[in-house]
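The complex appears here without one of its protein chains, the remainder shown in place.
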Amino acid sequence: MPWWRNKEIRMSAHHEQSFLSKYVFSLDHKYIAKQYTITGIVFAFIGGLFAVAFRMQLAWPGMNIPLVGVLDGMKYNMLVTNHAMIMFFWAAMPIMIAGLGNFVIPLMIGTDDMAFPLLNMLSYWIFFLSAVVLVLSFLMPGGGAATGWTMYPPLSATQNIDPDAGLIKNLFTGGSLLILAVALEFAAILLGGINFLVTTINMRAKGMKLMDVPVVIWMIDLATVDFMFSVGPLVAGAVMLLFDRIFNTGFYDPARGGDPILFQHLFWFFGHPEVYVVLLPGLGIVSEIIPTFTRKPLFAQRWIIIMAVSSAFIAMIVWAHHQFVAGIDPRMAEFFSITTIIISIPFAFIMFALVASFFGGQIEIKTPMLWALGFVVFFLVGGVTGIYNGSAGLDMYLHDTYFVVAHFHYTLIPIVFFGGMAGLYYWFPKSTGRMMNEGLGKLHFWLTALGLNLFAFPLFFSGLNGEHRRIFDYAAYQPMMVDWIINIRHMATIGAIIIAAAQLILFINIIMSASSGEKAGKNPWKANTLEWVADSPPPHGNFATPPSCYRGPYEYSNPKRSGSDFWPQNEQ
Amino acid sequence: MSLLPEAYSSVAPEIGELFNLIFVLTTVWGLITAAALFYGLFTSLKKQGGKAKYITGEDWAQSKFIWIPLVLVVLCDFWIDVKTAHVWSMVEIVSEQPQGDYDIKIVGRQFYWEFVYPGPDGKLFTEDDVSVADGNDGELVIPVGKVVKLHLTSADVLHSFFVRQFGFKNDVIPGRIITRWVQATKEGRIELTCAEICGPNHGTMRNWVKIVSQEEFDKFVKNLNSGEVAMVAQ
Amino acid sequence: MSDVSIERVPKGRLGVWFLIAGELVIFGGFIACYALTRFEYPEFGSNEAAGALNLWVGVINTLILLVSNWTMVVAHEAALEKNLGKMKSFMWGTIILGLVFLAIKLGYEWPHDIAEGHTISSAKAIAGAEPGSEVMKVSLFWNYYFLMTGFHGLHIVVGSLTIFGVIVSTSKGENLHRVELAGAYWHLVELVWVILFPMFYLIK
Partner (left out) sequence: MADEKDYHGKQNYVMILGVIAVLLIGMVGISISMTGSNKVIGIVVLAAIQFYFVLTNLMHLKYEPALVNLVAYLSVVFILLWFFGVAPDTIMIPLTITQ
């Protein structure tokens, strides 16, 4: 039988692996996690450069931007579209779901690998294929898709399309290939998600009850469930959009009885849960880190999980708040406005609980904790500004203005960037066996935080003044050319540049620490969860002897425990 | 000073009130949470030989500190919901819209706005409608103080009819006619923009709304019907 | 570290059920879109659209698919009895019936429709037609018809390949549980068809 079928061979730490089967077509969840994360970081950098490019165009219209040249409307739209696409589907998803999940789930539930290692490898290589298709889509005649990341038809169904050109020629256009790439990416994450859920349900260490499962794994699995149940309509809608492009069908063409609004519903039924798909793992990371560095239990852990479950469900019935002004039925809009405001309740609870976790602790602000604090503070800003957009009556005015841009950058950057960085600095010792440099890490944090606020906060005000999105040159709009708004554009651009530049520190830090950082023991942070029982880096097969679990993950400073202030899950 | 632009329509002040309500509530809550966070952070930093308290937050004595604020948050949400429903239904729900004094059809096109006024018969959606497109004196002219029904539609892709000072926007969608209403409260010349990405020249798709007195408006309509404004072919 | 969870679900079965749920949502998206459009346009029931489909061929195809599902469950029972010969022959029967279904759909129905000028790329059919006219809506019906039956056919191909893979991998009598997993996927095809068939053939 093939070698991967044989659990004994697969899991024995000593069996010989060829270079290919160890690093390229690896079945080991840790290597697959690294593959996903590195791919994600590379694409995040590309997307970030796109953002810097069009921010420079906004601040200094008509300037000759390095590597891109002078932008026109088409190129600008293309950069905006693909910035969002890359950041969501090729940076946030692989890092927050696939990379994080693949690394922590088997380690934290004390098992040797994923339930279906082959499926896991397949998932990564499908994802890689999707990334290749994405890059191809930039090189097509007429350039990449320039329809906004929401791909609203009829524009997206007709751009760069010649109805008489035939299937192949229309398939090899930016828009079609982008849709194809997104569909492939969904397939990859779906396979990975099945793997996560089965692993968590079936392969937990002996004695680990559901409430002993660390919150981060709850969050990742909830995110996966949301993804699995919401992605279907968009896959259907994307196929229909692709057919509109290559087969000249009329699903979204009003002249033929099709309906553009249909696509918006298909898109946002996925598109809104998608936000929670990346948000929940970020919250999970933070709720791992805060107990570790405050040395006290997570406040109301059980209720945090319950609230997360309820928010994951409510997230499925708020999608149309992205369409308040899209001409949907006003009565439905009122319903969706109410559900949207309701969803603030579970997240208010979780934020309060995280804050309450600080009180009476022994807080040690190491780099991961610093990033976690950044997450909590800045996500607070993003969270409260969500109310403005959730209220239909006000969204009539704010929709598609820079207020929305500022809002979702204040949510997504803390979630994906700060949360992800917290996780990176927290689990880097486990995955490489070496500590990261504290000083560089803190510098990285402060520069990024400065960049974020310089970039996003002023945009609230220009947005409130009615500055609308996706305009590549405001020269035509006299009310938008007053001095203070121009200054805001400059500030935002400088902030974006600072964020991009600050990441060089991260690269230096990773390379330095991975090669010559100080050795990390098994448990550098004195944490409870099971991954710290394994060696760092964990060998192939993770644990010498399968650990068994005796208590919840956050038993810090438990008076019953004499001696140390932490009580690993696997100790009697 | 208000963060929102000057109000030119009867609904804009209502939207401004809604904004102020949400602004106050969210700012207060955000500040309270942040203050609590930093207080908790700085009062419980690591001390030599200190020991953290073992607080699980499972029993009421501890968890009331977040349950009670949560209930208050729910009340605030309810407040916002009520106010939102009021503003929203006033602007959007057709059955609650006031009677219109004048009808104008607005067609979004790549990349300009076309305004269709009723012809001599004074009714819209008839043969003799007069179409005024961008280019030749193509501004949207409406009378001050009158309820004007805007019938929004598109000829090609999605656009979005957005006048900042009116306080609302609405996508214009091919295949549908969406009716909104506006009652201008003062005369002036304000900007009309497209707020939904509609192609490469989306950035240049703009026009003006000219709010004029009733007399001027009547004159304008007379010119239209006498054909002094060039008709634009379909 | 057992492969069986506290809920006593083997991991393979759990994975297949998650996969089925995902597939159901995708098909559900198509079906919901079609249903919404169908309710909007009575034209879909006209003799040019749904009326033009050959009801009886559809019925025959449905019965074929039904029988193929029966052979699959019998194969599963045989697998439980470790009766390899019976199991294998019935799985082959399933594959063959699936291919017959495809042959009828691709070999007879589609060419027949296309010969009548109903193609997925409706450029010819709607040439010069009035926007929003009946011709246009009829062409939209055919877009949906070819899209969804094609997607369903794709799943029949995948299911057949899966069953073939199971036949190969169970040839020596090991991992027999895969028979039921492949079966569950095959029943998904039937599950979708019991919705597609009335939608296209019966509601005229």
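Think of it as A, B and C in the order they're written, each chain with its own count starting at 1.
The criterion applied here is as follows: contacts are C-beta pairs under 8 Å (C-beta built on N, C-alpha and C of every residue); 3 or more make two chains touch, one makes a residue touch a chain.
Quick caveat, the model's predicted, so the values are computed rather than measured.
*Asks:* Pick out which of B:Val107, B:Ile142, B:Val157 or B:Val212 touches the chain that's been left out of the picture.
*Replies:* Among B:Val107, B:Ile142, B:Val157 or B:Val212, only B:Val107 touches the chain that is not shown.
*Asks:* Determine which one of A:Met316, A:Ile365, A:Leu443 or A:Ile486 touches the chain that has been left out.
*Replies:* Of all options in A:Met316, A:Ile365, A:Leu443 or A:Ile486, contact with the hidden chain holds for A:Met316.
*Asks:* Please identify which residue in A:Gly73, A:Pro117 or A:Pro233 touches the non-displayed chain.
*Replies:* Spelled out, the listed residue whose C-beta touches the missing chain is A:Pro233.
*Asks:* Mind listing the chain A residues that contact the chain we can't see here?
*Replies:* Against the left-out chain, chain A lists 201, 229-230, 232-233, 254-255, 257, 259, 261-262, 265, 269, 316-317, 319-320, 327-329, 331-332.
*Asks:* Can you name the residues of chain C that touch the chain not displayed here?
*Replies:* 3-4, 7-10, 12-14, 17-18, 20-22, 24-25, 28-29, 31-32, 35-37, 39-40, 55, 59, 62-63, 66-67, 69-70, 73-74, 77, 80, 131-132, 176-177, 180, 184, 187-188, 190-191, 194-195, 198, 201-204
Following the convention adopted for this analysis, only the chains that are shown with their structure count from here on.
*Asks:* Chain adjacency by touch: line, ring, star, complete or other shape?
*Replies:* Here the contact pattern is a line, an open path with two ends.
*Asks:* Take the average of all CA coordinates in chain B, do the same for chain C, and state the distance between these two points in whole angstrom.
*Replies:* That gives a centre separation of 46 Å.
*Asks:* Among the residues of chain C, pick out those that touch two or more other chains and give their numbers.
*Replies:* In chain C, 132 touch at least two other chains.
*Asks:* At which residue positions does chain A touch at least two other chains?
*Replies:* As it turns out, chain A has residues touching two or more other chains at 254-255, 259.
*Asks:* Touching residues of chain A toward chain B in the complex: what are they?
*Replies:* 72-74, 76-77, 146-148, 152, 154-155, 158-159, 254-255, 259-261, 294-303, 325-327, 330-331, 333-334, 337-338, 341-342, 344-345, 348-349, 351-353, 355-365, 373, 376-377, 380-381, 384-385, 387-388, 391-394, 396-397, 399-401, 461, 464-466, 468-474, 476-479, 556-559, 565
*Asks:* Under the definition above, what is the set of chain C residues touching chain A in their complex?
*Replies:* Chain C residues touching chain A: 1-5, 7, 9, 11, 14-15, 18-19, 21-22, 24-30, 32-33, 36-37, 40-41, 43, 120-123, 126, 131-132, 136-137, 139-140, 143-144, 147, 151.
*Asks:* Residue numbers of chain B touching chain A in their complex, please.
*Replies:* These residues of chain B touch chain A: 3-5, 14-15, 18-19, 22-23, 25-27, 29-30, 33-34, 36-37, 40-41, 43-47, 50-58, 62-63, 65-66, 69-70, 73-74, 77, 80-81, 83-89, 91-94, 156-158, 160, 162, 164, 167-171, 173-176, 178, 191, 193, 195-204, 206.
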